[in-house]
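Each remark here refers to the structure printed beneath this line.
Only one protein chain is missing from this complex, and each of the others stays in its spot.
On to chain A.
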Amino acid sequence: MTVTEDRPARREIGNARKRKEDQRLITGRTKWTDNIQLTGMLHLAMVRSPFAHAKITHIDTSEAKAATNVVTVITGADVAEEQGGLPTAWAITTDQKTPVHPSIAVDRVAFAGEIVAVVVARSAAEARDAAELVDVDYEELPAVLDLKEAATDSALTHPDLGTNKSAFWQFDSANAGTGSAVDEAIAEARESGVVIEREYRQQRLIPAFMEPRSFVADPTGEQLTLWSSTQIPHIVRFFLAVVLGIPESKIRVIAPDVGGGFGGKLQFTPEEIITVLAARRTGKPCKYTETRSESLMSGHHGRDQWQKLTLAAKSDGTVTGLKVDLMADLGAYAGVVGGGVPILGAFMFNAIYKFPAYQFNCTNYYTNKTWVDAYRGAGRPEATFAIERMMTELADELGVDQLEIREKNWIKHEEFPFTSVCGLEYDSGNYEEATAKAKEMFGYDELLAEQRRRRESKDPVQLGIGVSTFTEMCGLAPSRVLGSLNYGAGGWEHAAVRMLPTGKVEVVTGVSPHGQGHETAWSQIIADRLGVPFEDVEVLHGDTQISHKGMDTYGSRSLVVGGEAVVKAADKVIEKARPIAAHLLEASVDDLEFKEGRFGVKGTDKGMGIAEVALASFTAHNLPDGVEPGLDSDATFDPSTFSFPHGTHLCAVEIDTETGGVKMRKYVAVDDVGNIVNPLIVAGQVHGGLVQGIAQALWEEAVYDDAGTLVSASFVDYLVPTAADTISFDTDHTTSPATSNSLGTKGVGEAGAIASTPAVVNAVVDALRPFGVKDVRMPCTPERIWKAIHDRGAGGDEPTENAAMPHFDEADVADRTDGASA
């Protein structure tokens, strides 16, 4: 007999259950928003600005209005009084400058792709044909297209604001009382230790979910219904009410099947408002489905930061301080999370290392480009990239192994719980174990030996080994922490468990899945908690009329926050059932124990199942005095802290030094995401995250031309990787259960994307070390790699280290010249 066989047969948590969601998806019986056809439905096409910054001097809609089957054409002037402005939920400071963001531009456009007019017609094709006939006159204005130029205010993204700067935000460990002063640590290191200074570029990325955004608004009936391909139906409902002045109770938002999001559908968009406005004006159901080009051009982008970093260490490699100075590009407008995205990384640059002193500075700027908001990881990939690159640079500076320098500085497993220099308490983790496992799976020592051989023989194909020992903070978020950061909402989650008289169970969840497999995982949780069959659980979500409250899905929060709410609601069901079961069993409540779905009377074989109690509660023929019929229960969970998954990722790349071509040889990811509800789903999340992170390192970038036109506005030019670009991964786990929720789970949705980017770039740079290369700017294209090799240390199109210099004091630059120019 093994231990496994002794377990209860119905144990679901930890079981690699195949997904409940799959049947409809593999047979095409799906409910994407764009599938919806309603009687009399009209279709929208957008007229978008080709200019990055321009005054709208005249719009002639007469020809479009006269076109076949066009019902109306709406301009910004037509709806100026009713459209309101799109909100941001997170002004990071009370004096943040936030431009008004009309859904349809009224007199000025601030990025290429901004909507200037909307055609409503009987078919989508006729709407698009007529959109070509709308004649808009523009007077071009100077456009702000470069983040560093934006900082000089030489031209203004929004002239009315008087500056491009949105806000400045700082965390300083000395001021916060959580650590010492970073400048002192740096000064000391300049005297007697090591100082590493770098500037890194986080290029602009595009979430590029596969389902283009689609919205259907139905104004008929008492309530306005909006179907939206969104991650956040509850937040959309709230904002629709606030922006358009519609009572919230008159709005129903439904997120049906949603084809991916990655943060890109964590937005309240102009197109949502416009679809509602068009429906309201015409009195007919209206649909808008974007084209891929529109999606890439006008759906929000991600990342886009310059990161200046100063790391101080003793000469033995013990880190003593870290100073971070970010410039973040918000694009033309502040979105829902907007300026808060870089702040989500503020507490993560120190990562798993015991920095005694830390300072984070961030300045957000507006530019005349597509708005920037959350993209998988949101703030934390940027932080992880920076620190994991810096730790590798420190190792290189000291001539020690990349993992050795990390181990010297990371939090030892016996030191948990550990309060970081940011004041966050990391509850659990074991970096030693994850790293040991990853090294073994990777064949670390053998690959190092091969690298040495290739270097010695001057092999044209060099091997690079990259490391990332990451952590992240997720499970967004404790409401009081969000409040202290000036965020506009809480971070709790809601769930309800309904016991149906037939014994079936409905679970209502406030999170809103779009590929994560919540229907399966929540069923597993309930099956264990209530002792009912997995198949008997139905998970309901994404419709504000059914799931009336929730905070939706992002920030790796669904399981650690929403899953815990499900547990709490299930526990309340059991507590409601207990007195009824005791009454029916003619036993004392205290003598009952609930196990595997059954209330048993201790010391007897008497008992009854939860389904029987549910039926008895439904008929209500024989309930104890004062007990209400019904077992249904609600619960809301507000986490007291974040969850801190971690892991060790190791990457080996081969670089053809004659062409600059990169070939990924091996990738090992050992993640610790606490207890795992469904290993199949967790592995899938890791795989997908890895490829998105690898894609940032090697392929993807949103590129603008000098006129502010997005050049990479189709999948021809925006390089979402294909199966042929990627490899199979070796993934495994260690398990340090979280202490912040009863399931012991940590978030996994973003981990792969957060961890992998620095592992890959560290590998690329590692392969090029013999050529004196210390950095290659992302994406590490063959051209940039080839140039880095042949320009001796240049990081792609320009040397990043030289670019870093002006940001530091003269004295700093002089001090570091020796170390940096090698």
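Everything below uses one rule, namely that a residue touches a chain if its C-beta (ideal position, glycine included) is under 8 Å from a C-beta of that chain, and two chains touch if they have at least 3 such contacts; residues count from 1.
One rule holds for everything that comes next: contacts and distances are computed from a predicted model.
The subunit not displayed here is recorded in UniProt as "(2Fe-2S)-binding protein", chosen from "ABC transmembrane type-1 domain-containing protein", "Glutamate/aspartate import permease protein GltK", "(2Fe-2S)-binding protein" or "Cytochrome c oxidase subunit 2".
When you scan A:Asp34, A:Asp552, A:Glu701 or A:Asp775 for touch with the missing chain, the hit is A:Asp34.
Of the listed residues A:Asp257, A:Glu272, A:Glu493 or A:Asp672, the one in contact with the hidden chain in the full complex is A:Asp257.
Along chain A, the points of touch with the absent chain fall at residues 18-19, 21-30, 32, 34-35, 37, 125, 208-212, 257-260, 262, 291-293, 514-517, 680-681, 683-685, 687-692, 714-716, 720, 722-724, 726, 728-729, 752.
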